[in-house]
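First, the structure itself, so that you have it in front of you.
What you see is the complex with one protein chain gone and the rest in place.
This part shows chain A:
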């Protein structure tokens, strides 16, 4: 992680957990893996203080530790886990609020999440004993375990992944016997391959459906069974017993931040679909994502293939009150369904110019047909549609004007006989086809037509497209629209000389040079020198500009994290500027009755302080969304 990430984490820890904990983590982030005596030396803190700081850090798994296998009695090495610290501190508020919204009929669910954020991990029996309403708490724990926002915890997860992997590798290497015929490199390669497979199993240890759950049937004495037993039981039991599962009281539970990132990603995708296509289609898409959710365990390093969801499954779970037909044009019975659905898709999708030019290449033939067709258009989307379509390229303008004039004439005729009374299922098919149809942003990918259509999501391609989109928006804000255009030209062309860029962009070379240099400075573009001759004289060298997405996004993420640090530092500063108010607010009697204990001027001051805090912290959560897109999803 970069220095900016470390700075953000240390700032957050200092403000939330105190200076001692922050100093320990700072030392670990700067110096790497350290034992306790080394920590004491580098941080200049007494050993007892460091021990007291390490306890909550290990409890929350902000710091992991590793005891070398060959020296089990030696002092363990402590390693900071910056990903976990980031996830737990920056997303604390949104996690609780998300769970509150998702489980409205489980009032104990957000309390569970809050306590797990506070305490890191809790034994289920301890929680149920301490909870005010044990039944509600039990239901909440079960529901959260079923949707995998909670998982169980084992001792192995307190060790860093790298060390665990090395241990697995060493084990596999030891299993392959040494032979004179087989070289050491080949042996290591074989061991590496075995270790990778074993590692996938290790990583997906919590992915089976009944993790932390047991059958609630009291007859079975397996209530205190291990995970393995409940897993075997799950394999043999049918899905109908899934409702009988309840939380295993001996399990130790912790939050699953990976799953929360998956859910955040789904929210981002649904929001984008809503902006790009429409609210009803986005609702269908949300349902498709929800159907896929039980099989999506993490964004990065995904160990399973992307799940496939069928149209029937989506239809089964879809909200029955959602009107699918109102926002999509019904096809005519006389035309073949594929053509008519394609043409209705073309006119009802609002896409950007690139994809429109690609998709409209096939629409020329259906123009004449459409000019004779009557169509009823959804009221809510017609005006915005017409505005968008007026801006598109010339090739599509004929089709759009054709359909507009069609609309004007078509509405009057309104012959009900020709309109197909499309079933809900057909409408759903049309919405799903809309989602598949955009090559620039492939929300869904259709695999086959069995079972009402099998759909999957190619997350790599889709997230790549979304990352490019967000990055373009950021560059447009920072460097200007012209720079953004140049970036998109370079991205589409690969490696390109500035003369060619000038030709494509229809701008003079000296104008674009400044933009290209600015983009180079902020890390979006790189330069490749291709010498024409043997010497590298600048006049006899080609300079090709190109865009490397991975490094560009990484640099942008660093800038975003820097911004987050500054926002939080501003919050700390605003509090520091008002020491009197802060000390007054910390008093117990003021906490009980703020209205009575504060003067009018003080109340004004507190209002201003709270407003500033709210703005900054909300901005941090908005920036976190960008970090999720650029860093945490692939």
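The definition used in the following text is that a residue touches a chain if its C-beta (ideal position, glycine included) is under 8 Å from a C-beta of that chain, and two chains touch if they have at least 3 such contacts; residues count from 1.
Simple rule for what comes next: contacts and distances are computed from a predicted model.
This figure omits one chain of the complex; the name its UniProt record holds, of "DNA-directed RNA polymerase III subunit", "Centromere protein L", "Bacterial surface antigen (D15) domain-containing protein" or "Cell division control protein 45", is "DNA-directed RNA polymerase III subunit". Residue-wise, the contact with the chain that is not shown comes from A:607, picked out of A:186, A:577 or A:607.
Between the chain not shown and the residues A:275, A:300, A:450 or A:587, the one that touches is A:587. The residue from A:130, A:174 or A:530 that touches the chain not shown here is A:130. When the whole complex is considered, the residue among A:38, A:92 or A:569 that touches the unshown chain is A:92.
One chain of the complex is left out; on chain A, the residues touching it are 15-21, 36, 45-46, 48-49, 51-56, 58-60, 65, 67, 75-76, 92-94, 96-97, 100-101, 107, 110-111, 114-115, 117-119, 121-123, 126-127, 129-132, 153, 155, 158, 252, 477, 498, 509-510, 513-514, 517, 520, 527, 534-539, 543, 579, 582-596, 603, 606-607, 610, 613-615, 617-619, 621-622.
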